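Removed from the display is one protein chain of the complex; every other protein chain stays in position.
Coming up: subunit A.
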Amino acid sequence: MFRIGENIRLLIDRPDGTYCFRLHNDRVYYMSERILKLATNISRDKLVSVGTCFGKFTKTQKFRLHITALDFLAPYAKFKVWVKPGSEQSFLYGNHIMKSGLGRITENTAQYQGVVVYSMADVPLGFGVAAKTTQECRKVDPMSIVVFHQADIGEYIRSEDTLT
C-alpha cells in the first residue's frame, strides 16, 4: 500500500509546524508537535485519541490503514478512481466497484495498485485496490470488478465502535 511514497515528507514538514506520528495502544496517531506536548499531561490509560488516527497494527503486526486517514492521503494520491453517481451508494455500503460504475481512472494504474476512490464531484469516498490495469479496464465486460473495496466513509456509521 505504498500509495503516496515520498510525499510522506509533505505530511511531516507542514508550513504550520512539524507534525509527527505517535503510537498509542497499537494505533498510529498523526498530530502536530504542539498538541503532542500538551497531550503528555494526560495519563496513558485515560487518553482516547490525539489528533487523527491513521490506522492500527493488528495482532500479527500488520498495519491497517483507517478511513480516518482519508483527508490527509487523498491530496497526495498518485492513482485515483472516479465512481459514477449511481454506484456511489453501493461503494459506501462496502461493495466492490464494477466496470459499470467506473467513471474515470488515472492512466497507467498497475494491477493491485492502491487507489483513492472519488465521487464525480471530487469528494473522496475511500480507499481501494485496482483489480485490473487501466488498459484491461477498457476491455473487460461491465459486470466484472475493477476496484476492490478497502475502506469507505460509510464506515463512520457502520463501524463507529472500531474507530477507537
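Assume a residue touches a chain if its C-beta (ideal position, glycine included) is under 8 Å from a C-beta of that chain, and two chains touch if they have at least 3 such contacts; residues count from 1.
We adopt the following convention: contacts and distances are computed from a predicted model.
Engineer: Look at the options "NOP2 nucleolar protein homolog (yeast)", "Bifunctional peptidase and arginyl-hydroxylase JMJD5", "SAC3 domain containing 1" or "Pleckstrin homology domain-containing family J member 1" and return the one that UniProt uses as the protein name of the missing chain.
Structural biologist: Looking only at the record, the undisplayed chain corresponds to "NOP2 nucleolar protein homolog (yeast)".
Engineer: If I consider the whole complex, including the chain that's not displayed, which of A:32, A:95 or A:133 touches that chain?
Structural biologist: A:32
Engineer: Contacts of subunit A with the missing chain: which residues?
Structural biologist: Here the touching residues of subunit A are 16, 30-32, 34-35, 38-39, 41-43, 46-53, 68, 71, 88-89, 92, 119, 121, 123-125, 153-154, 156-157, 160-161, 163-164.
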